[in-house]
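Encoded as structure tokens, here's the structure I'll be asking about.
A single protein chain has been removed from this complex, and every other one stays in its place.
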Amino acid sequence: QEEPLLFEIGRADVTGVDIDEPEPFTPRLGALERTAPIGLPGLSEPETMRHYVRLSRKNYSIDAGLYPLGSCTMKHNSRLAEKMARLEGFANIHPLQPQATARGALALMEELSRFLLELTNMSAVALSPKAGAHGELCGLMTIEAALRARGQAQTRRTVLIPQSAHGTNPASAALLGFTVRAIPAGEDGIVHADAVAAALGPDVAAIMLTNPNTCGLFEREVVEIARLVHESGGYFYCDGANFNAIAGVARPGDMGVDAMHLNLHKTFSTPHGGGGPGAGPVVLSARLAPFAPVPFLLRDGDSLRLVEHAEGTQSFGRLTAFHGQMGMFVRALSYLLSHGGDGVAQASRDAVLAANYLRARLRDVMTQPFGDRLCMHEVLFDDAFLKGTGVTTLDFAKAMIDEGYHPMTVYFPLVVHGAMLIEPTESESKRSLDRFVATLRALAESAQRGETERFAEAPRHAPRRRPDETAAARRPVLRWGSRQ
Amino acid sequence: QEEPLLFEIGRADVTGVDIDEPEPFTPRLGALERTAPIGLPGLSEPETMRHYVRLSRKNYSIDAGLYPLGSCTMKHNSRLAEKMARLEGFANIHPLQPQATARGALALMEELSRFLLELTNMSAVALSPKAGAHGELCGLMTIEAALRARGQAQTRRTVLIPQSAHGTNPASAALLGFTVRAIPAGEDGIVHADAVAAALGPDVAAIMLTNPNTCGLFEREVVEIARLVHESGGYFYCDGANFNAIAGVARPGDMGVDAMHLNLHKTFSTPHGGGGPGAGPVVLSARLAPFAPVPFLLRDGDSLRLVEHAEGTQSFGRLTAFHGQMGMFVRALSYLLSHGGDGVAQASRDAVLAANYLRARLRDVMTQPFGDRLCMHEVLFDDAFLKGTGVTTLDFAKAMIDEGYHPMTVYFPLVVHGAMLIEPTESESKRSLDRFVATLRALAESAQRGETERFAEAPRHAPRRRPDETAAARRPVLRWGSRQ
Amino acid sequence: MRYLPLTEDDRAQMREAIGVPTAEALYADVPKDVLLTRPLDLPRGRGEMEVERHLAALARNNVAASRSFLGAGAYRHHIPASVDHLIQRSEFLTSYTPYQPEISQGTLQVLFEFQTQVAALTGMEIANASMYDGSTACAEAALMAHRVTKRRKAVLSGGLHPHYAEVVRTLSRFAGDEVDTLAPDVFAREDITAQIDDDVSCVIVQTPDVFGNLRDLSPIARACHAKGALLVAVVTEAVSLGLVTPPGDFGADIVVGEGQSLGNPLSFGGPYVGLFATKQEHLRQMPGRLCGETVDADGRRSFVLTLSAREQHIRRDKATSNICTNSGLCALAFSIHLTLLGEAGLRRLARANHASAVRLAERLARVHGVEVLNETFFNEFTLRVSSDAARLVERLAERGVLAGVPVSRLLPGAGLDDLLLVTSTEVATNEDHEAFIAALEGAL
Partner (left out) sequence: MRYLPLTEDDRAQMREAIGVPTAEALYADVPKDVLLTRPLDLPRGRGEMEVERHLAALARNNVAASRSFLGAGAYRHHIPASVDHLIQRSEFLTSYTPYQPEISQGTLQVLFEFQTQVAALTGMEIANASMYDGSTACAEAALMAHRVTKRRKAVLSGGLHPHYAEVVRTLSRFAGDEVDTLAPDVFAREDITAQIDDDVSCVIVQTPDVFGNLRDLSPIARACHAKGALLVAVVTEAVSLGLVTPPGDFGADIVVGEGQSLGNPLSFGGPYVGLFATKQEHLRQMPGRLCGETVDADGRRSFVLTLSAREQHIRRDKATSNICTNSGLCALAFSIHLTLLGEAGLRRLARANHASAVRLAERLARVHGVEVLNETFFNEFTLRVSSDAARLVERLAERGVLAGVPVSRLLPGAGLDDLLLVTSTEVATNEDHEAFIAALEGAL
């Protein structure tokens, strides 16, 4: 059964919320009362429940199946975290209530910070960024503030970024007016120190490196790269999207990182929610710490204080209206307390083990762009194994849907032809991995046997077949009623 | 994708609960420690979530669609009620903690009682019965206790029950050693006073009548029947399963009822939960009130007390270990406070309106056993309209599944051939009713056109096709591993 | 009204389709003199916010059991957050009894798994899909024993929870059956085998018994079987079965239990979930719903409610019980919690309970004026105190400690007013124990 749009079933005079009409009073609206119809249909509560429950059933979810999206870290989300975030003392506190009435919140932020700093061996953390890309902005602003303090903000306007980086990296740099200089990776899929050395110069503000990188490989020369960047007067920004491979095993602070965002919604399992909210705290080296945005936590002996204004500090300013994603902090701390130091490290090792297991079980039927070698927590295949079959990476991905799986990340990183980036995470049982392997092997063999129809027509067993995305973009219909 | 059994995927050494091993201590188990394997596989938390989420998706639910099971009152279940039942002060109180520490619970029970008594115009309510059938036992025991007090417990051993009654009625009566005497209904589907008069005698303890009855009709002669029963020295037990037709519109106390159970999980919307828990409080007339089971509430001036022991009272004794389904009381009271007196009556009127609407929209393509007349909150069809088509009531029901609907109650009441009992409840929008009508009309017309295959083969679009129930009963396999 | 989708306009259109002029006209069959002609004397409907306020105020008038040592058939345990989340899935929460198996395989498979888990836990061959609670399951067990043995006398141990005994006696009295109840048996010394004669259909014994004592049921089972009677074993604390030999291993014929301890909150006594297990040979005399395995028209494994020929909706006055609605959702919570625990987790949970209770007992034994009566126990034991236990409990409640269940609450007038049942589970911390001891020393 199809589920109509709210606007096709709702009515302006129906409501699912009972509110008493107020006693008569004299309004204070001036002449600004809204009188014309707004265009917001309502549903009674039973209709509302049904509308959204039925819509939800058209979604895939980690709770219902393996979600191997590379670079997205779709791990298990605990319900303990949801329960904790809903405690009255967390959910119902106002960001501007007197700090003395929010001591528990400040203590929670400090405790979370302690976990993050020990995991990364860094000096300070800026908690307020709202997501990974926001964290990138935060990190680059901190770097620019540090450069400004050194009088080099005007001269260092270039950021080095490998071609395999997430799109957010160049977008963030460009947003702040930096010029992006791409660094090539080697044949082996990693960035080499000599390539960095060649790109460095007095105009370079920073390098943005993802480590492990988006090809699923650890940047083996990271320490040398950091040394080169620092020597040349630049800073090392690390994209923390792939921290789930090494959390508890190796620490960015030991690799020379100056700033790195942590995606709490990836590494520390706050739920993705169909596209957010996330949280992207940025850990900073001692050199960058003074320039962190407000608000930041300050400990005065026994008490904690949030410094909310930059005046009188070296802080570069404010990134968002309030203190950050408190609801996500609670969830992430719930994850960290539950795992403990030992559990975080074990989770990383399991994530890497799972990715390598998939690699080992699939290497004879799928192809790897950089040869058969150890990967980190995600394994990257290219489309060489589909060559001549008429099946594309996209077809292959859509055929997975018919087998009951969410596809992996496809066509990313851009540097690999027909890329398929698989990240199983530590949340899958061996049985689940084995079933996934069997499915992918069967599909690969089917493609190689020339059974192209199942791929071209896929998906056939999903709520929808492939939508016409070109038409969507050519004549955008972004709201109900606008097609007419 | 199929979901395996827990026993096929779980392992004895896997757990989804982290509990520290206690410090060493000296056990006090005597020689009774359990050492042999128990046979209870465990799953980690991610696997657990996935197992149950995937299983749940094989279920139909009121949240996802209209659930027209006659006699079951599948109405909307609010999440407010769920939230309220989980308040720490309700969910985490022990039935045997000092009553002075549970004043809120006692007050809640009293408030719920007040609602139930005003709705029914009765004198007292026994809250402890756990479900409707348990309430029937309670009611009959109360009646027997009253007869005993009159010295007639040995002589009055017959209970009159119409043939259209729910199976629980005769089962309850038989369990207590009563002889069941069936009363026929008239051609018009209701029980007539003269039939009751004919069946009455000095051996009759009570009549059990469902009103509105299971044919969807109001027992028009109820007042006269009550008078006859009372005159002959018997009591009038009313099965309250169908109270949703008349709550707030007419009151059993005004009809001469002596005892009636209220299914909180039907009329007052505590969720059915795939088969319970329910709650079946029994309202009692003044004549029966003294014999109600323990525990019962007693008001002493400003304070409330639960009387837990029958000694020194006329109470017939105890029905269950504790005080009843407190969790369901909270939910039912949430429903009642939300609706208020006005809302309860409106809900009943809407439920009756919806059933009659279906009747009016379907009467030309389906057939009614007692002619086209007003029904109460459920409408009863028979299979006359399928005569000669080769399609049975069961086929018709299964074909509804393929159209995305849960079937109505079928083959009940037993007195009607191929019965189809439809109860839409007040929770459906007109749009939802119209879609349901269109589906049933199309199916009826399809059957009449002789498109038998879609019926015989149905369902084809459900998680399962028709299971072999005969094989299940012939060689029962009731646990995993027992087939071998 | 937020729960009612029909607008006045909808109602008018629908009345027109029906052909009635007014809402009242739909009630034409209801005799005029019983139609309510005034509004109900009840408050008007209220919004969520007001209802929440009202109910939250009531809830605050209860002392939630945070420092609590109560047991006697209802136990406070930690419930994993995922259990409560899963049972609120719409598809579990708002579905009906699985009468249409094609679209109820979720509930049905859960019941099949539940039955298997209950059978394993109790050490029995088969189990049903749940009863209302432990006490009603116990009463049903007596009725079943009567059917199996064609005798009508049950013998109840003095260690059986007094409320359970009352429930059995109530039902039996009305059903015309006989019940012998032994005297309260504080030290588990009764010789129940002496009571078994040729009229006895069953002996009902609890383990751990209501005073906390563990029992070896083998001699009782043998004595029962020698006389053609059944042994019914009652377990009110399901967690104990992770550490204590199950009744099935002793030769019990029927095991009934209260499943609240796994997955279900205390909730002032309900809803709970009754466990019912027996031997394969008694299958067709078992009360309650049963879920069985079969195949569908395509040969795929499927689950269905089965053997309903025993049940009220088919057999009516010949049914094995009158049960219709049972405790599906509580059974689901039980089953999920047990799945999360698994064998390793259940054993560890049970050890944590036992350790906690042993430690508390050891500390209490050192308090002046307090004597621990049990030699053996699981997570609950009996104290003899130097004053009236009920009044002591009230005094301790004022100090923020819910100290236990006075035996006089269960057995008033039995001369056991100095006895107190005390429980300590995995949720009791060391600080809780210290607070208990301190409050007790202050109050004695």
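In order of appearance the chains are A, B and C, and numbering begins at 1 in each one.
By definition in this document, a contact is a pair of C-beta atoms (placed from the backbone, for glycine too) under 8 Å apart; a residue touches a chain by one contact, two chains touch by 3 or more.
The shown structure was predicted, so the numbers you read here are calculated from the model rather than taken from an experiment.
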* Using the whole complex, pick out the displayed chains that touch the missing one. => A, B, C
* Out of A:113, A:172 or A:285, which is the one that touches the chain we can't see? -> A:172
* Which of A:105, A:146 or A:204 touches the chain that is not shown? -> A:105
* Structure fact -> Omitted-chain footprint on subunit B covers residues 11, 13-20, 43-47, 49, 53, 78-80, 82-83
* If the missing chain were put back, which residues of subunit C would it touch? -> 2, 48-49, 78, 80-81, 85, 88-90, 340, 426-427
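The working rule: only the chains that are shown with their structure count from here on.
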* Counting C-beta pairs in contact, which chain pair ranks first? -> B-C
* Which one of the chains is farthest from subunit C, going by Cα centres? -> A
* Asked: If you average the CA atoms of subunit B and of subunit C, how many Å lie between those two points?
  -> 20
* Asked: In whole angstrom, how far does the Cα centroid of subunit A sit from the Cα centroid of subunit C?
  -> 46
* Could you put a whole-Å number on the gap between the CA centroids of subunit A and subunit B? => 48
* To do: Please list all residues of subunit C that touch 2 or more other chains.
  => 1-5, 45-48, 80, 82, 84, 90
* Considering subunit A alone, which of its residues make contact with at least two other chains? -> 18, 44-47, 49, 53, 78-79
